[in-house]
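Take a look at the following structure, please.
Excluded from the complex is one protein chain; the other protein chains are retained at their positions.
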Amino acid sequence: MNSSGDAKTKCDVSFTVNGEVKRLRVHPMERLLDVLRNELGLTGTKEGCGEGECGSCSVLLDGLLVNSCLIPVTQADGSNVVTIEGIAAHSLLHPLQKAFLECGGAQCGICTPGMILAAVHLLEKKPEPTQAEIREGLAGNLCRCTGYMQIFEAVTKAAQQRVVR
Amino acid sequence: MANSKEGHIVGTSAPRKEGRDKVTGAARYVDDMVLPGMLYGATVRSTTARGKIKKISFDPRVAWDEFVVVTAKDIPGQNCIALILDDQPCLAAETINHPEEPILLLAHADRHKLRKAVEAVSIEYETLPPVHTLQESEKQSTIIWGADNTFKTFLVEKGDVDSVWKDAAHIVEGEYFTGAQEQLYIENNGVIAAFDPEHGVTVWGSLQCPYYVHKALMALCGLPEDKVRVVQMETGGAFGGKEEYPSMIGGHAALLAMKSARPVKIVYDRMEDMVATTKRHPSRTRHRTAVSKDGKILGGEIEFVIDGGAYATLSSVVLSRGTIHAGGPYYWPSVRIRTRAMATNTPPHGAFRGFGAPQSLFAMERHMDRIAEVVGISPIEIRRRNFLKPGQTTTTQQTIHENIDLDQLLSRALELSDYHAKKKHFAVENKTRARKKGMGIATFLHGAGFTGSGERYLNSLVGVEARADGVVRVLVSSAEFGQGTNTVLCQIAAEALNLPYENVVIAQPDTTVVPNSGPTVASRTAMIVGKLVQSAATGIKHTLAEAGLLSEDYTPEQFRAACREYLAAHGPLKSEVRYEAPPGVYWDDEKYRGEAYAAFAWAVYVAEVTVDLTTYSVTVDDFVALQEIGKVLHPVLAEGQITGGVAQAIGFALYENVVWQDGRMVNNQMTNYIMPTSADLPPIRVFFEQNGNIHGAHGAKGIGELPMDGPAPAIVNAVEDAIGVRFHSIPLLPEDLFHALEEEPPVASSSLPAFTRGAR
Partner (left out) sequence: MRADPADYKLVSPGSLQSVLALLSAEPKQWLPIAGGTDVMVLYSAGKLPNRDLVSLWNIPELRQVEVLPNEIRVGAACTFTALRNHHFISREFSLLATAASWTGGIANQNRGTLGGNIANASPAADSLPALLVYDAELTLVSIRGERRLPYREFHTGYKQTALEPDELIRDISLPRRFSGYISYTRKVGARNAQAISKVCLAALGRIANRTIRDVHLALGSVAPTPLRLNETERMLSGKKVEPSLFEAARRTVAHEIRPIDDIRSTARYRAAVAGNLVVEFLEKLAAESAHS
């Protein structure tokens, strides 16, 4: 972590990340993305654009999908954050992670954490999404490698598995 | 993935080797890595397009003694990015030739202080008149590079072009343009460099070609081969945008590391990456074709010109590929193809999937529809009458030996896309609807591997080694960046050795560990490197057999035992294979004639579009991509390459516009540079045919770039089908449709306002 400046302009923030409570002393305008990556070492969340367009920085904040590059960390105070590191249950992959692997949903992998978070969020809100709903749910996550087709397949497959379960 | 006696791992969708790391966030990209004592590096760049540096001032309010400062004077070796012509400086010393040209480098432990320091350097220039368009460059009234602004020219001649015009029933002319395109990998360019006098320079980076960077660093840092080490990290997309550029950013980080003796990380943000790094070469193609009464091409002239930006970099090779593909998959009895790469004062353009072929094939496929119209036959029929057949020669006089039947491929694509029925239906519907629909096709080819003697020049070396526990490790410099290198090469090795896929791993590309198997470009990895991996893996088997440790049929346990014994008795068990050019393959670099590529993949693409006359926008509703690719090594990966390439090409055709102002990209943010989202793309339906290929692993041909060539012309052909208006330029934006439909005919290029494309 490398922000310069006065220790007294920092403030205390605490929030839960992937089930663990974290207490930090940070500048209030640190982006949640940078705090996750640099303070907490959770580098699974990526920066692709810094303008809330690509969705690579997507995380769940109190159950809602957000772009962490646009969140001042103090606004996450008291919240529950879930990052890609918190999606698998220890070594057991989430059905979406398995489906991404089976269907080719991840190629270069840089959009994948955000994409999976967006898909997790979608399936929580709409367990049986139509193709149009999948497209809309993922429209804020840009993928340059796949052309999206195999990502849609992965989400459809994971949805079917959950329904079966 | 169970392994049967015959193998059959190749041809199945084996699990992506690094897939689990990617879906769990464990994959390590450059910016995820931090080294102890690491500094951050940044680049001070030119704000003028062309001129001389008069003065560099450092704001005295900054504590400059805290910073590492590097200028051209600090370069220990040669101030250039060694590539082909070596004309591009690493840091501008006196002369500036493009906006955002790097001038000096700063490093500091605090990223924020660093950024403020970059802003605290002011540079005064004596500006010189810049050249910003192809026409200006060709006019040569201002010379900005060499003697005549020309990086490279090619001339391809076949038959007797000058004699075809008199017998021609039709002479068809056309002029076609393609704009710049940003690769837009979701991970920006980034590297970390470290230096110590004992080991030399190490660079970890997001890159495609570790040995390109290695060569460039040797020259820049003045270090011998064994004092430069390049390691590829997990790379978040590349598409050619990380073919040559990493030598520049890697060089910058290395210089800062050498000066400071601390590790230095340089990672661009999106704005810097878009404004300062390479893009697809804009192009202009002119066709003049002599056609017989019944629609057969008698001959023609093709002029193909690309804008290379300020320095030569890879323009000669892009030009080469564009030249060779300019005639499409057709038989030309006679042809003259004249091509040029010109200089302009813009950041150098570079490699991007397709590498010249999407540009010249756009023109060819638009032109075929034009020829059809003049002759009075359909776009289908004109192609049937001119397709290359086995035994015929291409424009470079390469004989097609393989049994390709383009006629049948076209018929199949038309059936898969329901082309005829839809066209008929749309013709009726369009009469009464404001949303007009149309169908368009493109038929094309893509040569895999380096051109002509290129593969011989690359002289690729591949290694496979076996460990005492029976695990086999593939050693190549071929990089994984999503296309499936790791997976496919391990499949091939596993199949060659009749071992379970899980027993084969691949080394991270590290120039101290892996040999130079050539760059990860030109659709060569599966086909050429794969074949070498196959040979090298087979070599392991033979070594063990010759040592009497392995019989012809063996189990994985027996293999493991044999390895253990061999290593104990003889030491390392490694097999290396070097590329050998196939016999009887002849290429003339002077006349640009002969066997250009070891293999061509062939394709027919069909686009169904809607043109909405309320908003003048074009959407692609359905897309069929049918291609003959030799052998599908991995169904999921192969399909992924095609859908991804088609998506990028749809962007190329309809969405991705670089807005230039004085040689600088001004829409350098994702908000304003538009790539398609999941809500914009049609279902992309992918189909393969597999006719084999004697030169490729398991008969595979390269496919990485093929899908970039067809969609744009298919779409623009479909737009013409929908509304009867001919467009010759991409990206085709709603504003262009509006202009063509509702306003005067296009105005002359010199009076185009600033917010239009610069390709013209």
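In this document, chain identifiers A and B correspond to the written order of the chains, with residue numbering beginning at 1 in each.
The working rule: contacts are C-beta pairs under 8 Å (C-beta built on N, C-alpha and C of every residue); 3 or more make two chains touch, one makes a residue touch a chain.
Source: prediction; values computed, not measured.
Novice: Of the residues listed, B:Phe387, B:Tyr616 or B:Phe727, which one is in contact with the missing chain?
Specialist: With B:Phe387, B:Tyr616 or B:Phe727 as choices, the missing chain is touched by B:Tyr616.
Novice: Which is it among B:Thr235, B:Thr677 or B:Asn693 that touches the chain not included here?
Specialist: Of all options in B:Thr235, B:Thr677 or B:Asn693, contact with the hidden chain holds for B:Thr677.
Novice: Among B:Met271, B:Ile380 or B:Val505, which residue is in contact with the omitted chain in the full complex?
Specialist: B:Met271
Novice: Since one chain isn't shown, list which residues of subunit A touch it in the complete complex.
Specialist: Residues 3-6, 9, 26-31, 34, 47, 50-53, 55, 58, 61, 64-67, 69-72, 74-75, 77, 118, 121-122, 136-137, 139-141 of subunit A touch the chain that is not shown.
Novice: Just checking the interface: what residues of subunit B touch the absent partner chain?
Specialist: Here the touching residues of subunit B are 111-113, 115-116, 269, 271, 613-617, 619, 655, 659, 666-667, 669, 671-672, 674, 676-680, 734-735, 738-739, 742-743, 753, 755.
What we mean here is this: only the chains that are shown with their structure count from here on.
Novice: Taking each chain's centre as the mean position of its Cα atoms, how many Å separate subunit A from subunit B?
Specialist: Roughly 30 Å separates the two chain centres.
Novice: Contact residues on subunit B for subunit A in the complex?
Specialist: Answer in residue numbers: 13, 15-16, 18-29, 31-32, 40, 109-113, 183-188, 234-239, 269-270, 481-484, 636-637, 639-640, 643-648, 669-671, 675, 677-679, 681, 683-684.
Novice: Which positions of subunit A touch subunit B when the two form their complex?
Specialist: Within the complex, subunit A touches subunit B at residues 2-4, 37, 42-51, 53-54, 56, 83-85, 87-88, 93, 97, 100-113, 116, 134-136, 138-152.
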